[in-house]
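Excluded from the complex is one protein chain; the other protein chains are retained at their positions.
Let's look at chain A:
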Amino acid sequence: MDRNHMHPAIERVLGNIEKVMIGKRDVAELSLVALLAGGHVLLEDVPGVGKTMMVRALAKSVGAAFKRIQFTPDLLPSDVTGVSIYNPKEMEFQFRPGPIMGNIILADEINRTSPKTQSALLEGMEESSVTIDGVTHRLEKPFFVMATQNPIEYEGTYPLPEAQLDRFLLKMKMGYPDIADEMEVLNRAQRIPPIEDLEPVMDLAELRSLQKEIKEVHVDDTIKRYIVEIANQTRNHSSVYLGASPRGSIALMKAAQAYAFMYGRDYVLPDDIQYLASAVFVHRIILRSEAKFEGITAEEVVERVIARVPVPVQRLVK
């Protein structure tokens, strides 16, 4: 995509992140898309590739409160949401907010904890509120969760159920940096970690107004139809057991709006859809076991579907 027309505020944020994250512009962009679209991100990758750094840089750049939850098998839901503690002095229960009460949350290794704890987080993500001891606490906006999970094949994991995966707007991989980038990483590591010096380039109020603007980005009927056709094709694909849900279609549209906005457009292009389809759909598609044995991945399925669905080049005739 053409970077020249990028939205200036967003370009600022991305530039800021790039100061600490080397060669991960695409991941930064996608994270920002999710943040702007009001969604959450699931990062699946091995430890040590900079997931935490990424989120912290993002949080710092937009001046958001950053919280981190390290999920372990013995973590309890209250460790996430917060807990009411009896205060003997004042003779009453006092609510002590948990780490979920922040703006940007890194939920590290989410699949290492029990489903019960997982769902506590996921409820918060879905409802933008948590209920503790019968009291509902609204979460502050923006509320953005970046969850990481180890690749599922690793031992000692509780895979997230499909319904909960559906709540992440995007799923992506960090990936290892290439050789040049990694050398640069080493260079920087010799000095003080630059993350500490990162200054915010945007405040939360600005972020919220951007989020509002994004909702106004025009999605033409031709594009909606294109989205629906892609979603439909994932459902009818021979290797797919469960295709993208209508919630997936909505997610794709919202992500595309944010992405188009990021690139300074007030309308969505098929290019946006194509770029985002894989990130939006892969975690929502469940492959048949045969397909899995054959080594087919959800990414491949989405790629094939996109190659097959004709791009709309004319206005819809009503």
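The rule we apply is simple: a contact is a pair of C-beta atoms (placed from the backbone, for glycine too) under 8 Å apart; a residue touches a chain by one contact, two chains touch by 3 or more; residues count from 1.
The rule is short, and it goes like this: contacts and distances are computed from a predicted model.
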Protein name as given in UniProt for the chain not displayed, "NADH-quinone oxidoreductase subunit L", "(2Fe-2S)-binding protein", "Ribose transport system permease protein" or "Transglutaminase": "Transglutaminase"
Touch criterion as defined above, residue of A:V268, A:L287 or A:V301 at the omitted chain: A:V268
Touching residues on chain A - with respect to the absent chain: 218, 220, 222-223, 266-271, 274, 306-315
